[in-house]
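One protein chain is absent from this view; the other protein chains keep their places.
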Amino acid sequence: MTGTMNKTDMQHLIAERVAQELKGPCAVNLGIGIPTLVAEYMKEDNIYLHTENGLLGVTDVEEEDIDPNLVNAGKLPVGEAVGASFFNSSDSFAMIRGGHVDVAILGALQVDETGLIANWAVPGKNIMGVGGAMDLLVGAKKVFVTMSHTSKDGSPKLLKECTYPITSTRQVDMIFTELAVFEVVDSQLKLVDLMPGATIEEVREKTEAAFTE
Amino acid sequence: MTGTMNKTDMQHLIAERVAQELKGPCAVNLGIGIPTLVAEYMKEDNIYLHTENGLLGVTDVEEEDIDPNLVNAGKLPVGEAVGASFFNSSDSFAMIRGGHVDVAILGALQVDETGLIANWAVPGKNIMGVGGAMDLLVGAKKVFVTMSHTSKDGSPKLLKECTYPITSTRQVDMIFTELAVFEVVDSQLKLVDLMPGATIEEVREKTEAAFTE
Amino acid sequence: MSKILNNLNEALSAVKTGDTVLVGGFGLVGAPLTLIDGLTEKDVKDLTIVSNNLGESGKGLGILLNQNKIKKGIGSYFTSNRDVGDKYQKGEIELELLPQGTLAESMRAGGAGLGGYYTTTGVGTDLAKGKEEREIDGVKYIFEKAIRADVALIRAYKADTLGNLVYYKTARNFNPLMAMAAKTVIVEVDEIVEAGELDPEAIVTPFIYVDGIIKAQQVLTKKGVVNV
Partner (left out) sequence: MSKILNNLNEALSAVKTGDTVLVGGFGLVGAPLTLIDGLTEKDVKDLTIVSNNLGESGKGLGILLNQNKIKKGIGSYFTSNRDVGDKYQKGEIELELLPQGTLAESMRAGGAGLGGYYTTTGVGTDLAKGKEEREIDGVKYIFEKAIRADVALIRAYKADTLGNLVYYKTARNFNPLMAMAAKTVIVEVDEIVEAGELDPEAIVTPFIYVDGIIKAQQVLTKKGVVNV
């Protein structure tokens, strides 16, 4: 059933599921892609969004209020919440690396069965960009990963071992796909939820990494 | 003749002489004691005073305008200049250590004949305080030292070698006493000025350190 | 999620025996006088206090010192309190003296998730003894370790209800750095305003660093410390 879902619907489904895990008060950093969508589904009003280019208190913005000098890390226009503050890049990453951001929600290319992720480089191509991915992985109190369960060609992205360069030696805390939700417990993946329409058989089939159920 | 001068007059004489060396635009950090008096004699209006507890743009203050939360590093009340700014202690020492302060004017207990100074600790006593002395010595573009030429007991303070612990391995640039002004050139003291009433004989007699004339 | 605390007991509940506690201020200026006073009433000991000075004799942190609650002091200028020297002589307190810039930078480093850094300050002096020296691009530096703590007790001017802070003149000093470097950060302020009342461009400490806010009951005035 999930096989017939279009990409946008799938992304929103994942984003909505992630939002359920966010309990305020907390400060959350949203990566580019699916993570950005999570903001649309947050139910509590005491969740504050941090963007590493220098703003705590990110909100969405109406078209007519767009300010070209007010953007998020994906360079998309955003608004500022009541109680927001601006700061420079080193102060922003001090917050991240120093463990002051509660949750980082990131995309990933691959996740291994111990919870390590690869999300910044592909072998055989020039390594051209890393941005804040490595900082967020070492620093956020909790790291949630969102991604499609498989690649475009259907191959698993939850692997025994990452074949792409890892982003950090720190394991993530939760992984959200359109099929399943995993927690990382004692360096092992634990299936904690099946997404609507997904079956345990489908998850087993499309997951190379070992996981407990 | 200088032997009959009282302490306050002597301190003011030195302070006035130091002020002649300050050419704006520049940022100057004044230590406690004689250095603080230098502000009274500065002739140019584009000399800005920095105090390491977090203010660039220190001025003097009238009694009725004293604010207990606006003080210098000596914890004395000060005022703020037009264009002043406040910052935290790490930002303040970033300015100092990073070489952004043009001149630091410090007191000293001893100076050796290469221009090294001791001004923070006395052997045989507990080492209890250092404050910003070491930071200023490594960081300021130029360091000027002010002190009485001899100790209370008449013994020289310009020595072959400091007997007190040195404050830094960085040599100071100029030394000002009530008798003479020295520059440090190629790790040697060079007498560049005699103070009013002082004779070269008196300076030679009261100086243990070698110096060129 | 109001961070506004009702009383000193609540404000100081995070401080436990054996903790490392950062205490703001440069002398009395910017010191959390109310929280320090509360700490002298609290049954804790073996504290490591990180603060520029340990108060004056019989005042502020000086009271805590005389109560033998301080196991170790880390600061840059203990000279302001003659009792510190006496205790040190008797072996009743450990002291770690750091240059003022190093003290400040080490707390910033701790708060920023760094392990330590290389500084020129102190190279070749008695305060560098036992510290690693390294040459980088022809310049000598010594290694200084980051400072992290259990609790920070700090002073600000205004907090909003979320915990964003602004400071007042030279009462800023170490406070914003201490807010970064401790697990639990309690701030005493002159005024609490609604979220949105502070200029987002001028907030010095974003609320992410602040756990609890209490109104100051003791303030520094021209005539000295006054109860309000």
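Chains: A, B and C, in written order; residue numbering restarts at 1 for each.
In the analysis below, a contact is a pair of C-beta atoms (placed from the backbone, for glycine too) under 8 Å apart; a residue touches a chain by one contact, two chains touch by 3 or more.
Values in this document were obtained by computation on a predicted structure and should not be read as measured data.
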Neighbouring displayed chains - absent chain, whole complex: A, B, C
Options A:53, A:148 or A:188, residue touching the unrepresented chain: A:53
Residue among A:37, A:145 or A:166 touching the omitted chain: A:166
Residue ranges of subunit B at the interface with the undisplayed chain: 24-25, 27, 46, 48, 50, 56-57, 80, 82-87, 90, 93-101, 138-139
Interface with the undisplayed chain - residues on subunit C: 105, 109, 112-120, 134, 136-137, 139, 141, 145-146, 166-169, 199, 201-202
Residues of subunit A (touch criterion as defined above) contacting the omitted chain: 51-55, 66-71, 75, 80, 86-90, 92-94, 96-97, 121, 126-135, 138-139, 165-169
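Rule of thumb we're sticking to: only the chains that are shown with their structure count from here on.
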Chain whose mean Cα position lies farthest from subunit B: A
Centroid spacing, where centroids are CA-atom means, of subunit A and subunit C in whole angstrom: 36
Centre distance in Å when subunit B and subunit C are each reduced to the mean of their C-alpha atoms: 29
Junction residues of subunit C - those touching two or more other chains: 108
